[in-house]
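A single protein chain has been removed from this complex, and every other one stays in its place.
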Amino acid sequence: MELRTTRTTDMAVDSSGRKLMVKGLAVLGKSILLGYAVLTLYPLYWLFISAFKTNEDFFKNPYSLPRVWRIENITRAWELGNMGRAMLNSTFVTLAAVVLTLILGILAGYVLSRFEFRFKKTAVALFLAGLLIPIHSTLVPLFLMMKEMHLLNTYGALILPYTAFELPLAVFLAMGYMASIPKEIEEAAMIDGSGWWGIFGRVIFPLCTPIIATISILAFLRFWNDFSFALVFINSQALKTLPLSLSLFSDGFGTDYSLTMGAMAIAVIPTIVVYLILQDQIMKGMVAGSIKG
Amino acid sequence: MKSLRKMSLLLLMMTMLLAACGDSGSNKSSDASKKSEKIKLSIWHNFAGDDLRAKTVRGLIEKFAEEHPEVELDAQAIPPDGYRQRLSTVAAGNELPDLFFVYAGSHSAELYRAGLLQPITEVVDQHPEWKDKFLTGAFDPYTFETDEIYSAPIGMSATSILYYNTALFEQYNVKVPTTWDEMMTAIQVFNDNNITPIALGNKAPWVAQSTILGSLADRVTGTEWFKNAAAQNGAKFTDPEFIEALGYFKQLVDHKAFQEGANSIDNTQAEQYFIQGNAAMMISGAWSLTNLAASASEEQMKVVDVTVLPAIPGGKGEANTISGGAGGGLALSKRTEGPAKEAALELIYAVSGPEAQKAIAESNSMVMYDTDIDESKVSSLYYKAFNLVKKTNITPVYDAYLSAEAAEVINNGLQEIMAGGSIENVAKKLQDAQARSVTP
Partner (left out) sequence: MPTALRSKSFIALALLPALLLFVVFVIVPIFWSAYYGLFEWKGIGASKFIGAGNYREILQDPIFWRALRNNLILVISAIIGQIPIALLLALVLVKNSFFSRFIRSAVFMPMVLSTVVVGLIWGYIYHPQFGLVNTILEAVGLESWTRAWLSVPHVNIFAITIPINWSNIGPYMLIFIAALQNISPEIYDAAHIDGAYGRKRLFYVTLPMIWSTVIVTMVLCISGSLKAFDHVMVMTQGGPAQSTELLATYMYNNTFRVYRYGYGSAVSTIIMIISALLIGINYVLTRRKAG
């Protein structure tokens, strides 16, 4: 069964005489949405055309198509930024951190939304505090700490802090989402004799697909684009991630825009693919889950 | 129960994975002591880009690595945008590499004060013919104690060259300004013809300070006064001569010398604005030569010429000067010793020695070193600028002498003046900031 929105319901109750006007309104609404979509898609288009321009062309004709399509921008940026290796590193670090964030975040969110226990308020407050932290001030303490833990210069030096900093968001989104899952679902499962792990794994987790997808998208973007941690905690050339490759072509006295754009065009493609895959998962909520429950 | 097992298995795997990557990195330090057949040497720099200068310096480092198979060199090009942040954080953890690029001025001074550097005087003394060919003042920013040198500059920052579009000057029959009045006339004529007189990209606020104020103020106050004011020794930034200097800057602003919104566009955009013929002049550093070489066509470059800023009537300073000074160089970590230190000193010589200076000079980038360049190897505009700088005197760049905080204050202050702020106010804030940092 398809979810109906307010708009379709409006239409259903309208008398047939006003159908034409309603139809007109719908067209108007759609045009506004399309217009907005153009505004949001344009920068992406602009990035991809700019990625193929010479520097001169980029400044002379910022809005038009490249006069000559220069594929060298892409290949040169790829080579100079060591982007093949960086892409692999980013993929590994990002995926590991996303998986870890999901497991820990959803579980913690579930516990905090469903159970009453002594230190619950403290735990919630702690996670809340995590949302408020400007990351730059934690760089030096984290650096010193990870030096002691011999974590610096490993994938762990990125995966663990990434996860830890994304947990508050994951926990809160999960809590907010689970608050609207009816408790009856669990009670039914409890009567069937399932333990908490069973209830969580077989009943709750599948119901969470939309929020899991949401958290994954947000976490993926944050990890994939992080510059500060990657800059400071990773030393070895072999472990460097993509954002470091993107900023190689700007030196404070000037920026080589053609290479910067080329590198950015490469880096943005995986994020678009991941978004498009996960976006469909967001739509798999209660509609699918309620049949099982 | 099945999912419990799955979950804990996953967690376990995760932990093991992390532990595994944790191990792979931590053996680095123990390795060094175990078997030292190869000398380990690490170097961080920010010559990361695709411009000629960066490629040249990287080439010099690679050449060193090839010629020294006994050295295991870990050379890292760090994105320039994050270079200071990276270095500061790592310095806090005392994890600096053996060699690292430092900027002249407060950056290297702070590292020195924190006791993280050691002198490289011995390598300089080993090659007297090299040392002598550096231009006057080349080692000044790196001489923290008498007779001890902490770095050898790789480049020179000539920060205040007047670039002008000869075609536009001819078209409107304007004389290239050599006096302040001529400058004002030129600004008037170009404004009347809807041409921006001077292109400026002051989004990163050091630009106006480094390219315009330094030279302008030196012409008004003289170098002696500035050095005293920077040391807070008998001169203050609230003195009338400095107010007068700021007044000249304000005159430029009031006569609409700069395009509207100069404070929100960046240096590269301003260069492009100029090279495309939208502006008649641009006051910028030698870095613009490198940038333009990479992004402008030969036709565009042909009409551009370079000169010094015009003289100021009744100024105490010399007129035929350009603000500038030693550029950044490689510094040696205090912790490096033994064979690694020897290798490090050799590497410094490889990257800033006579051959290196020539190679860098021929990559369209100024050096603080007396060398001849092959005209055919460089761009025509660079060749003009190279010869211009050779025959002019060098005056100090403000932010090389001010404390980091005071530099920040004057940078922001110039933006304030451009937005209509009062010059006395800015002078006072600068004075306060510099006084605070000199006498803590």
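We just call them A and B in the order they show up, numbering each chain from 1.
Just so we're on the same page, a contact is a pair of C-beta atoms (placed from the backbone, for glycine too) under 8 Å apart; a residue touches a chain by one contact, two chains touch by 3 or more.
As the structure is a computational prediction, the values presented were derived from the model and not from experiment.
S.K.: Which of A:V22, A:L47 or A:A188 touches the chain that is not shown?
M.R.: Per the contact definition at the top, the residue touching the missing chain is A:L47.
S.K.: Given the contact definition stated above, which residue among A:V171, A:V203, A:I234 or A:L248 touches the chain not shown here?
M.R.: Here the residue in touch with the unshown chain is A:V171.
S.K.: Out of A:M83, A:V98, A:L152 or A:I211, which touches the unshown chain?
M.R.: Of these options, the touching residue for the absent chain is A:I211.
S.K.: What residue numbers in chain B mark contact with the hidden partner chain?
M.R.: Residues 11, 84-85, 88-89, 91-92, 106, 110-111, 113-116, 202-205, 259-265, 273, 278, 404-405, 408, 412-413, 415-416, 418-419, 421 of chain B touch the chain absent from view.
S.K.: Given the full complex, what residues of chain A touch the hidden partner chain?
M.R.: The missing chain touches chain A at positions 1-7, 9-10, 12-13, 29-30, 33-34, 36-44, 46-47, 62, 104-105, 107-108, 110-112, 115, 117, 123, 126-134, 136-138, 140-142, 144-145, 160-161, 163-165, 167-169, 171-173, 175-177, 179-182, 190, 195-197, 200, 207, 210-211, 213-214, 217-218, 221, 225, 246, 260-261, 264, 267-268, 271-272, 275-276, 279-280, 282-287, 290.
The working rule: only the chains that are shown with their structure count from here on.
S.K.: Touching chain A in the complex: which residues of chain B?
M.R.: It is residues 1-4, 6-7, 10-11, 14, 17-18, 21-22, 24-26, 28, 46, 48-51, 54, 74, 76-82, 85-86, 89-90, 92-93, 95, 204, 266-269, 271-272, 276, 285, 287-288, 290-291, 294-297, 300 of chain B that touch chain A.
S.K.: Give the list of chain A residues in touch with chain B in this complex.
M.R.: Residues 54-56, 59-60, 76, 80, 96, 99-100, 103, 107, 139-140, 143-144, 147, 149-157, 159-160, 195, 197-198, 200-202, 227-228, 231-232, 235-237, 244, 247-257, 259 of chain A touch chain B in their complex.
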